[in-house]
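Heads up, one of the protein chains got dropped from this complex, but the rest are sitting where they should.
Per-chain residue numbering starts at 1, and chain names A, B and C are given in the order in which the chains are listed.
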Amino acid sequence: MNAPLRTSPLHSAMSKLTSQWKSINQMQVATGIGTANEEHEKLKSIALTDLSHRKRCGLKGANAEAWLKSIDIEPPAGINQWAPLGACSLIARLASSEFLLEDNVGQNYADRVRTQLGRGAPGVTPVLRQDAEIALAGPRVNELLLQTCSVNFTALDLASRPIVMTSIIGVSVLLIPGAWRGAPLYQIWCDGTYAPYLWDQLRKIAEELGGGAVGLDALFAENTQ
Amino acid sequence: MSKRLPAVAGEWIDRNQPIEFTFEGQHYSGFAGDTISSALHAAGVHAMGRSFKHHRLRGILSMANHDINSMMQVGERLNLRADVTPIERGMNAIAINTRGGLRADRLAIMDKLSAFLPVGFYYKAFHTPKSFFPKWERTIRNASGLGEIKFDTPRIKTPKRYDFCDVLVIGAGPSGLAAAIAAADAGADVVVVDENARPGGSLTFQRGADAHVDNARWELISAVRSRRNIRLILATEAAGYYGDHWVPLVDKEKISKMRARSVIAATGAFEQPAVFRNNDLPGIMLASAAQRLIYRYGVKPFERVVVLAANTEGYRAVLDFHTQGVKVAALVDLRAQAESSEFAEKVRQAGVKLLQGYCIYEALVNRAKDHVEAVVVCPISASGNAQPGAALTIFCDGVAMSVGFTPALNLLYQAGMKARYDQRIEQFVPGELVAGVFAAGRANGIYSLQSKIRDGERAGLEAARYLGLGTPIGPVVVPAETSSPTHPYPIIDHPKGKNFVDFDEDIQVKDFVNAAQEGFDNIELMKRYTTVGMGPSQGKHSNMNAIRILAKITGKSIQEVGTTTARPFFHPAPLSHLAGRSFNPERVTPMHDRHVTLNAKLMQAGVWLRPEYYHVSGKSKDQAVSDEVRAIRQSLGLIDVGTLGKLEVYGVDAAEFLERIYTGRFANLKAGMTRYAVMCDESGVMIDDGVVARLADQQFYFTTTTTGSATVYRELTRLNTMWRLNVGIVNVTGHFAAVNLAGPHSRSALQGLADFDVSEAGFPYLGVREGHVSGIPARLMRVGFVGELGYEIHVPAEYGAALWDVLMDAGRPFGIRPFGVEAQRLLRLEKGHVIVGQDTDGLTTPFEAASSFAVKMDKPFFIGQRSLKIIQAKPLRQSLVAFVLDNSYSGATPKECHLVIDRGDMVGRVTSVAFSEALGQVIGLAYVTPELANIGAKIQIRIDGGAMVEATIVKPPFYDAEGARQKSAAIATTKAAA
Amino acid sequence: MPYRLLRFALSSKHPEPRMFRSHDSLKSSYDVVIIGAGGHGLAAAYYFARDHGITNIAVLEKGYIGGGNTGRNTTIIRSNYLTPEGVAFYDQSVKLWQDLSAEFDLNLFYSTRGHFTLAHTDSAMRTTRWRAEVNKHLGVDSEVVYADDVQKACPQMDITCAGNAPILGALYHAPGAIARHDAVAWGYGRGADQRGVEIHQKTEVLGIDVEAGEIKGVTTNRGYISTRKVLCAVAGSTPRITQMLYIRTPLYIHPLQAMVTEPMKPWLDPIFVSGSLHVYVSQSARGELVMGASLDPYEVQNTRSTFDFVEGLASHMLDMFPFLSNAKINRQWAGLADMTPDFAPIMGKTPVKGFYLDSGWGTWGFKATPVSGKTMSYTVAKDENHELIRGFTLSRFKDFKLTGEKGAASVGH
Partner (left out) sequence: MKLLRCPINGPRPVSEFFYWGEMRAMPDPNVADDAQWADYVFNRNGAPGIKKEWWHHMPSGVWFVVERDTERDDVKRTYLYGQESA
């Protein structure tokens, strides 16, 4: 039996916009929206795209940290911090004893950990992560966040690799600030069942500010090579 | 005739940009930068509105956003304050609150009638005879109100946003600007906000023919502009102060919710009117209003003015008028002592007639009754009594009042500050301030220019220090004022009254005297009885005089009388800005767009959107629903149950944990099996239910109600924070998609898809299995909620859509129907299953809700058990029974919550009811008193219109009593065939 | 122009006497001490004097007359409750309300406007029918109406509520009314004062003197008073008083906020309440829209304002009435609601002999003012709980006999 297709929580939202698709990790991913020029214009303000196709897994519990080390995965030391994993994957420590691993294309930490953990180990509980993931990038992203979230992101010290758990327009999110070609970049994870609402609202405001939705290639071309 | 002055240095208008607009149907022209009031005054229009109650003609009072008597309606925009609203090209302004126009206002009669309408008159009439009141009330209601709501106004959404800074300085006057510079130079990220279009505060209009003023303004503003860590935000109001330095900033387009780490109130002071007969006539205004007209708008306020003064500012105003070519007919100084400042000499040199120790006894109205024409002045005794014996009349076309100020402490009051009255300067000054909040300038009782700047610097440094910035500073001494800027009692009695204290509400001196006589002699009661300060200006020009009057009446000190609390907002704020964009979170399952494609009629369930039923063209809702029901009973149906709460609990104590939170027993539940579970709160009330599946010895997967998921998970994590059981609890509600594949053919449909044995033996009723469905990792549970052979299939959310498609395909040969909540409600009712929240309410116990079977009182402990023991020992309050109507019954079907009546008494209510096609009769659940709850007993239900319907209590379930259909496919299919 | 207003024009001196005397000192003893000069306390004082001939009464008020929730509520009066106890009690109250103006010779602006409790979900519709059926059964005028009826009552309203929460129907309660809240306290105060009751403002209770489980006296900031009967009618401050007596109650205190627009020409006749949107609104005789929402989310014993409240209420107001976008909010304020687990009041006798509670009014005390006064004066005078309040006793909690108002839980206005 051939492997079934995964569907992004944002699939129908994206399919209203996009013309170019590509299958990544058994998921249809929008690689381009509208013309390259249109996308280029959006990048000058705010660009959003769907990163839900990335593979991830979660675990938590008193022994989670020790267990990860036992399989040669070094989690970040501080609470609410993230650390790079291998070439381009990441591991985030949510609060104190919960962890989220996410693979970029071509990595397989998440699958490996999920398989090894199985039904869990003493003091270690597997956590199914079916999040939606949205990437926000561009010079005006902070204005978009000021209109939707009460956290002062410009005050964060990116060198300390912080993660922020907060609420955006009423939806609980996990957020990692970063940079993209000199402009701010935010990766936002949320419960997939809230994602269509969150995505639509963010997209509308982004459009008001001169930006909008773009395909994966516009922001992360390397992912689809 | 234009009253426009030759260009004035620093004026706010652009004389190269004329703007046409209309007021009350007349065309006028002003300049960009003009407000409605300044443009009208320039055009010689002084009467701009009618007052709220007496409908007296009123004009400019403050030019400072307090001119409640010149509010305009401009299209759909209501209650626009003409003194601060900029004119716009083609703007059509109409004075509010008139009947038949400003000039011809038919309600002007109210002024004549005012003698009949003393303070609180409406409490004293119209109520007898009772039958007349509604008519009077209509009259009163129709006369009340200010502007008009236009119902075609669209919903206006605004980009409300958050903002952040270290130090928020409120007020861009000299002290505010100085504070900002000091804080910024100490390293703080500073925001200065001011409601005016330009910075400078009083420096922009209280020039007093004093060169220092211009220089100081120029220096401060350029210093602020040159600093990169100061943001100057203009034309923006600080609407209120909320906990932890949270200040909403309101501008034309939006609100910015400023989170400051420290706040400096350099909010200045409101100039206060003098109170004398006819002090409300057009042409009589605060000196600062006249100065604003001159220096901001290049408008000559008067031709011939009488200045009423009790402070240095009054003398400086005289000089302003003099230099602008306004004839100062007289300077009337309320004080006994002569003015000591250097300005006194300058006034003398200007040849202005000074009447020391005089007051204005009354103002006289012109023949047209629309403007002041003269004032009657007379000596005033040391004790403050006017001596009209020696009165003289001075003709003039205007009066400028400069008798004192009251500080704008509103935001500081909201920040929990208690003010104290300072006799030296006759005003309240800030008492102890909350940490991180500072006051500066006039708000702090500091008036002379150099002192204000010094005080600003002090506040700026202290704010920086509070944030750990800058270098420590010793106590900064700011020289005290040499003379009081404010008169202790600028209020003159007059036998004929009309000496107004509150212009919003038309309250005169005698109203306070009378209110006090009636026993309303403390400030709060007086405020409520006279309504002083309750109008749109919130008492900014009236509260202080009211307090002075009350103090005099009661012989108390002003400190003893005290102030009323100042609540948000500083200026009224529009709903569109407060609401912002209005976000309403909404949740959909991973199969949502499949439902949309299938024409699902969606309904809200908490934050979720779910299919109520699937619309079929040409069919009614009822037909569609019964088709869905029939499909499940006879063949196959599929429902999205992804909104159910889905939780996992792992660990050695997992079973123990479930034993504690649910009323049932789970330690003995075998791996691979499921069990119905009921949850109670501590008082024994049934709050949730679901199914618990044991996947492995130390792994359980369980469901909660759709509305319960978030709250149940939250409470479970709290409980284990205390219990410290060795478990991991995971909320996977949004991470699993779930459907119920139900109907006699469900097994046949599943057979080809599952990679494990789904035979009756391999996967019995109430079993749970993990495997793959068409390659999708899945958890399946044999459940009987709808009373047919059925499988609840849970898969990772990302496979939800794929699962739906696979099952719809596999079901096609069996005529599979997607079904919604409506059909499921009926199906479960036929099985007599309870829905928590519909068949229970906020006080129902499991004993009452026919759920005792799920409660194991002999367990060591579960939440609610102790309370249920107490309740169990008492007689049952009510009990849920199943009933049917005679199948010959053809009348209207009873509805949910119709009452059960026994010998005229309420003895219960229907909680669920529907016509069951399968049984050919109306079935339902109802609460009745225990004595009536006997199988076979008759109960009476009162339906719409009051008719009684007899029902018979039966033993549930109504359908397939032995549950054979859900337990064994064999029976099911044969029955269906039969 | 009614004749009675003439006298104001004709008389040179203001012809109105003092509404309430001021007293320099407290007497050493009173037959009854009432704590709290709000509507409830003063109403009780009034009926003590009028119906029970007890006039040697001191009403002690920490602040000023009617300064608590009496002066802070949104003045809605209705009787469309869910339980027989609730309905009977409030129905009696509404009947009393209707004649108060005449009785006091003081116009309370009691204005019958009709009251809609909007239902946006099918479960809300079920509760709506439940309340309607119970009301009708007990002779109270309530009925279930549907979306188009609501639209008729307010043609301007967006009954889809911006598509967020379409209105399915409502509970329509024709007798629903509003009144001038302050005047109610003044009317009862004047009536009591005229009959000899002493009202002492700025008088704070510091302690209550109990001997062998019986009330002996009260210590105030103005001296000690001996008395054998104390009625506590202080709403949000009740726990401060019961604490002095070591009486435990289920009361918990959350602020309840409200706000008001600038006056506008009248357009809104009925009273609308939406549980789902947490909105209740009516238009006052001054032309202001008076609005409230649900309780603050956590316990606070002061009346500070929050911005969250205004933001949420503004948003939901515009969902229902989009054309109010340009209307401006003039003022917001708060009161303290004394909540109970079953949303019914706590009234009557207590474990301490001679100490009586009039509390647990949560968000609905104003409408009960007359009947609470009447039943509490009876209860104290006779030392026996009035039949109308027997469902509301403090003892119902230890007996696990709660009163089921909670079944209709929505915005409690």
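Basically, a residue touches a chain if its C-beta (ideal position, glycine included) is under 8 Å from a C-beta of that chain, and two chains touch if they have at least 3 such contacts.
All figures in this text were calculated on a predicted structure; none of them were measured in a lab.
Peer 1: Out of C:Gln283, C:Thr306 or C:Ser372, point to the residue that touches the absent chain in the complete complex.
Peer 2: With C:Gln283, C:Thr306 or C:Ser372 as choices, the missing chain is touched by C:Thr306.
Peer 1: Using the touch definition up top, pick the residue from A:Ser12, A:Gln26 or A:Ser167 that touches the left-out chain.
Peer 2: A:Ser167
Peer 1: With respect to the chain omitted from the figure, which of C:Thr74, C:Thr112, C:Asn164 or C:Thr238 is a touching residue?
Peer 2: C:Thr238
Peer 1: May I ask you to list the residues on subunit B that touch the chain which is not drawn?
Peer 2: 242-244, 246, 257, 682-683, 714, 717-718, 721-722, 861, 865-867, 870
Peer 1: Considering the whole complex rather than only what is displayed, give the residues of subunit A touching the chain that is not shown.
Peer 2: Here the touching residues of subunit A are 79-80, 94-96, 150-151, 164-167, 172-174.
Peer 1: For subunit C, which positions touch the chain that isn't shown here?
Peer 2: Given the touch definition above, subunit C has residues 238-240, 242-243, 248-253, 297-302, 304, 306-308, 338, 341, 397-400 touching the missing chain.
Following the convention adopted for this analysis, only the chains that are shown with their structure count from here on.
Peer 1: Please categorise the chain-chain contact pattern as a line, ring, star, complete graph or other.
Peer 2: line
Peer 1: Give the chain pair that accounts for the most C-beta pairs in contact.
Peer 2: After tallying contacts for each pair, the winner is B-C.
Peer 1: Using mean C-alpha positions as chain centres, tell me how far subunit B is from subunit C in Å, no decimals.
Peer 2: About 22 Å, centre to centre.
Peer 1: Which subunit A residues sit where two or more other chains touch them?
Peer 2: In subunit A, no residue touches at least two other chains, as defined above.
Peer 1: Identify all positions of subunit B at which a residue touches two or more other chains, and write them in rising order.
Peer 2: Expected reply: 160, 257, 584.
Peer 1: Using the touch rule from the top, collect the residues of subunit B that touch subunit A in their complex.
Peer 2: 159-164, 257, 259, 581, 583-590, 592-593, 608, 642, 648, 650-652, 695-696, 698-699, 726, 728, 730, 732-736, 755, 772, 774-776, 796-802, 806
Peer 1: Where on subunit B is subunit C touching in the complex?
Peer 2: 52, 76-79, 113, 115-118, 121-128, 130, 133, 136-137, 140-142, 144-156, 160, 240, 242-243, 246, 248, 257, 414, 510, 513-514, 517-522, 524-525, 528-529, 536, 538, 567-569, 572-576, 578-580, 582, 584, 603-604, 683-684, 837-838, 841-843, 867, 870-871, 874, 895-899, 901, 906, 909, 942
Peer 1: Mind pulling up the subunit C residues that touch subunit B in the complex?
Peer 2: 1-2, 4-6, 8-9, 14, 16-22, 63-67, 71, 84, 98-99, 101-102, 105-111, 120-123, 126-127, 129-130, 133-134, 137, 156, 162, 164-165, 180, 182-183, 186, 201-202, 261-267, 285-287, 304-307, 310-311, 314-315, 317-319, 322-333, 341-342, 400, 402, 404, 406-407, 409
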